[in-house]
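The complex is shown incomplete by one protein chain, all other protein chains being positioned as in the whole.
On to chain A.
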Amino acid sequence: MSESSPLLAPPSTWEEFTEGLWKRNPVFVMVLGMCPTLAVTVSAVNSLSMGVATTFVLAASCFLVSALRKLIPKEVRIATYIVIIATFVTVTDYAIQAISLDLYEALGAYIQLIVANCLVLGRAEAHAARNPPLAATMNAIGMGLGFTLSLVMIGGVREILGAGAFFGFSLFGPNFQPWVVMVLPPGGFFVMAGWLLLFSIVRRRAQMRAQENERARAAAETSGACHGA
């Protein structure tokens, strides 16, 4: 993970921020927080609100965990993290209830369940507890944005195919034939798997290209010394 190793230079704040967007995307690379990912992504709006709520909890918890990391005894750290996370989840829960009751009812128990989202606890344990507050918060915000983006990507496809709309705007007119399966749980798995497949294909292609470049450079360097590499 990203704890500062004596051999490597600590990552810059920008690197901390972008880590969650692509390299360690919480949903499509680390495959964390699957419960809300599959359950609330029926529409783009639900996905976006879930992502924003999680981002807030993540950023606030990681900041506090990081600030208190030298005070928290190792033996009770998980319990302490959970208390911190639960505090912010409660704040989010009441805030969403106050802003939009419809949304609150659509998201249901999954708001409270952010406390059990392994992405939040995982970031607190693996990153925030070992890094200063600025790095921890930037990393958490990046992770949260990556999570939000992934959820909207899944929710968007499911809403377009399942309801013919995107963020509530009808795309195909009144005669659209909804794909019933897309708003049912299997649709979540299909779309999620499709994106995972696309991500892994793109990543594998990028890796192969990097390896080829490496080999070409090595060949170019040795070609001066010996013939026909």
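By definition in this document, contacts are C-beta pairs under 8 Å (C-beta built on N, C-alpha and C of every residue); 3 or more make two chains touch, one makes a residue touch a chain; residues count from 1.
Note that contacts and distances are computed from a predicted model.
The listed options are "Ferredoxin", "Nitrate import ATP-binding protein NrtD", "Ion-translocating oxidoreductase complex subunit D" or "Carboxyltransferase domain-containing protein", and the UniProt record of the chain not shown names that protein "Ion-translocating oxidoreductase complex subunit D".
In the complete complex, the hidden chain is touched by one of A:P36, A:G144, A:G164 or A:G188, namely A:G164. Among the residues A:W22, A:Y104, A:F166 or A:W179, only A:W179 touches the chain that is left out of the figure. Within the complete assembly, residues 164, 172, 175-177, 179-182, 184, 186, 190, 197, 201 of chain A touch the chain that is not shown.
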